[in-house]
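Heads up, one of the protein chains got dropped from this complex, but the rest are sitting where they should.
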Amino acid sequence: MIKAGIVGGTGYTGIELLRLLAQHPQVELTAITSRQETGRAVCDLYPSLRGRVSLAFTHPDKAPLAKCDVVFFATPNGVAMGEARTLLDAGARVIDISADFRIKDIAEWERWYKVKHAAPELVAQAVYGLCEVNREKIRGARLVANPGCYPTAVQLGLLPLVEADAVDLDHLIADAKSGVSGAGRKLEQNLMYSESADNFSAYGVGGHRHWPEIRQGLALAAGREVGLVFVPHLTPMIRGIHATLYGRIVKEMDFQELYEKRYAKEPFVDVMPAGSHPDTRSTRAANVCRIAVHRPKEKAGRGDTLAVLSVIDNLMKGASGQAVQNMNLMFGLAETMGLDQVAVVP
Amino acid sequence: MIKAGIVGGTGYTGIELLRLLAQHPQVELTAITSRQETGRAVCDLYPSLRGRVSLAFTHPDKAPLAKCDVVFFATPNGVAMGEARTLLDAGARVIDISADFRIKDIAEWERWYKVKHAAPELVAQAVYGLCEVNREKIRGARLVANPGCYPTAVQLGLLPLVEADAVDLDHLIADAKSGVSGAGRKLEQNLMYSESADNFSAYGVGGHRHWPEIRQGLALAAGREVGLVFVPHLTPMIRGIHATLYGRIVKEMDFQELYEKRYAKEPFVDVMPAGSHPDTRSTRAANVCRIAVHRPKEKAGRGDTLAVLSVIDNLMKGASGQAVQNMNLMFGLAETMGLDQVAVVP
Amino acid sequence: MIKAGIVGGTGYTGIELLRLLAQHPQVELTAITSRQETGRAVCDLYPSLRGRVSLAFTHPDKAPLAKCDVVFFATPNGVAMGEARTLLDAGARVIDISADFRIKDIAEWERWYKVKHAAPELVAQAVYGLCEVNREKIRGARLVANPGCYPTAVQLGLLPLVEADAVDLDHLIADAKSGVSGAGRKLEQNLMYSESADNFSAYGVGGHRHWPEIRQGLALAAGREVGLVFVPHLTPMIRGIHATLYGRIVKEMDFQELYEKRYAKEPFVDVMPAGSHPDTRSTRAANVCRIAVHRPKEKAGRGDTLAVLSVIDNLMKGASGQAVQNMNLMFGLAETMGLDQVAVVP
Partner (left out) sequence: MIKAGIVGGTGYTGIELLRLLAQHPQVELTAITSRQETGRAVCDLYPSLRGRVSLAFTHPDKAPLAKCDVVFFATPNGVAMGEARTLLDAGARVIDISADFRIKDIAEWERWYKVKHAAPELVAQAVYGLCEVNREKIRGARLVANPGCYPTAVQLGLLPLVEADAVDLDHLIADAKSGVSGAGRKLEQNLMYSESADNFSAYGVGGHRHWPEIRQGLALAAGREVGLVFVPHLTPMIRGIHATLYGRIVKEMDFQELYEKRYAKEPFVDVMPAGSHPDTRSTRAANVCRIAVHRPKEKAGRGDTLAVLSVIDNLMKGASGQAVQNMNLMFGLAETMGLDQVAVVP
């Protein structure tokens, strides 16, 4: 059994991890920390876990994290970079669900996250945990930077086109829509029910932290810098991301086939039949990304622009599900172990 | 007092018309028809109108529509084209909220609406009721084709750029999100609460009837054919459309100023300050279109693509509100009369 | 024109007041205060008011409130009791939408609100602003305690039975369900979208501040103490209260007729036909309470228990709409002036 610890388990990625790890056949949940909730039973905060998780929250300073085989950081940005070194030195592996180790360019990271990075040397060492790109590196990694939710949906949706150099890489567009849980369990006015229900808006058009992360991933796939317009929107639903991705075709090919081949062996990427419109609920509570490729009309005749639809559950394939997938790879388990939840519909 | 009749008053545009006309100081609601609900009191079907609308539904064959000064068609597509001639001959003016008279190219209309057009000669005569474009023609019109909901949001959002020839007109993109009421009061599986709540998806990427309508309007503004990718999405909210519009810049200018000047005198178009993210609720139950102009980053440095955000209430500026606005123009009333509802927030 | 001021205008009752007063033909909005938002344009915080409200928030210490004819307190509990005296002395009338002056028993109030009352003498002077009970007193009042949202729905639903001594007054039950805006614009975890959407629960079964307020009103109507079980629930909608009220019959009569007679002349109480199930949306954004009276089966034969359904919009008849109704009475205006909004459906 793998001994697992969770730092900062009170947020949504934390409770989702708990849901998954409580059902994982090879994991023993060993510690979960929270400063605010120290001493409180986890299932007191989250009654959905009554009878399933018997742990109580431990103060970070007293938690036996160093004895864990793996520690997940489900913390706000800026925590993992200060604590990962100690755990790594103690022999634990670390999977950071926050953004601390995702961006290789330290200056760029500091521009977006507005603090000085505490562990630049770990950034270099960290493996970006997008399994469909870095599977082999992840197997050997001690420190994995789990991708962001938007970056997962957008990269999986665009990678086949970028790798094939099939569209104009200077002018990609990602029009992305997220459920409210994507913002975390923060007390912010626009995340209140009475503000975000029955309402829809864009936000962060002037700049969003996931933009450099996506561009980094696509640039690596392209072997060159890429241009990307990224417009995120807040949608009145709890979970789910729908990324609508646009690229101007520069090389003709069978795009449906391109996607099917690229993801033929991927257990958690589902290329849907041509003409499909995947809905976010088909991924609800499941670790899967569903993709459909369209070539809509622009004028009479065939259009020049592709529209790719990519949907995930932001807390699963976009966060905690992918984190468990990474753990499975790191510990030599079947990649799908503990991740066989069927999406909850309706 | 203007005597107003409504054909097909049981749908959402019908009840919204009733809400507006019941409060309009210069309108006397004279008749409302419904085959299915003949004889039933309107406020029995819609208790929200108790004490405000005392009419009962009349059978279409018996309604005194010919005596009305104006008749609104709040019917499914295909009804108005069969009945408008008689009413026009009797001296009534007609405002069709359905799509029968919107597209000038009859063959194109028939391709999208799958039936033979019953009154092509009226199509030629009809004025497209987008007040911000055709105000003067509407004043003199006897037959107005009220624009569709998506076409209103998308055209108002793109017109300044198209008129100024400022972006690449061959490759416009309209990524549009609509609340569920936009589909009407139809019994369709995907419009059921348990299907569309907590869910998000695109639909009709292979072709949507509003696409030719939008292209027709933009082409008129451009003086040439335009290319447009149009991807509509269904959002879990009742009312509201959010159109996110993308155009590649071909001519530099102050885009914020362009929009502010274009709409400076428009009572129902609100150009928001630079950097704004209009939300759909800021238009809920109000006859207004709010627009914000952004120039997001693509790479380091300034981007080449504009992102325009345009929001309306699909039942108001996208349907019945605009219909009343058209009526006001046609009858020489103040354009804003009866349309001073403040958006309902929260 | 009545000069109106609002203290604490950033919450939901504040913005609802602004929506109403901006459309009221006899009101001139003179001042609105907020400590946090001092200097900011109201329509910057609430874009739905762009073009309709040109005021900016003023610091409470600098606002010309004393020159107003009427000042509304849309503040958290505990503010009005400290500031009302000065305004009253300056000649303004005061309508307090918070709870400071609702409960006549000061000790009881202090038990529930956990602070010492700052102005007990004003409590004695204040008129409880349930127009359907205290209309004449309100006309002459200088200080009105606007009823709470639950108390409005529950009292209007039970008053005819209580006044007629028709049910067991020792064991009334009010099972009430509220939309999330009823809790105000507070940053609390359970009011976040991701917590309250797609979810339903009771709260405060151990004790809720509206319980003594309701019991006080019913006791006055009964001329004796009453027993009431009050169980509030949080429902995933923005606006609306649905109170389901149960009473054991002790005196037989025609209950439908009882209600129709009681409210025959009330402009804002709508007794629906027997067998109706009023839905909250039929009151959305409108100042109305709709009521239906049922006598459900318990066993074979006729039941002994009445079930009364009472619905309001918590921000309208349950708060700001009723406040305007009170203002109209206090200033000798038509009671319905500025309150003719038709409910927004769908």
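Order of writing sets the labels: A, B and C. Residues in every chain begin at 1.
As a working rule, a contact is a pair of C-beta atoms (placed from the backbone, for glycine too) under 8 Å apart; a residue touches a chain by one contact, two chains touch by 3 or more.
Bear in mind that the values here come from a model prediction, so they are computed numbers and not experimental data.
From the set C:64, C:91, C:207 or C:273, the residue in touch with the chain omitted from the display is C:207, counting the whole complex.
Touching the missing chain, out of C:78, C:120, C:236 or C:267, is residue C:236. Chain B meets the missing chain through residues 12, 179-181, 185, 187-189, 191-198, 236-238. Panel shows chain A; residues 12, 15, 19, 22-23, 46-52, 181, 185, 197-198, 238-239, 270, 272, 276, 278-279, 281-286, 290, 315, 340-346 of it touch the chain omitted from the view.
Residues of chain C that touch the chain left out of the display are 170-171, 173, 175, 177, 179, 194-195, 197-203, 205-207, 211, 215, 225-231, 233, 235-240, 242, 244, 246, 248, 275, 277-281, 284, 294, 296-299, 303-305, 307, 309, 311, 346.
The working rule: only the chains that are shown with their structure count from here on.
With chains reduced to the mean position of their C-alpha atoms, the one farthest from chain C is A. The centroid of the Cα atoms in chain A and the matching centroid in chain C are 45 Å apart. For the pair chain B and chain C, the distance between C-alpha centroids works out to 36 Å. Multi-chain contact residues of chain C (touching two or more other chains) are listed as 12, 181, 197-198, 238.
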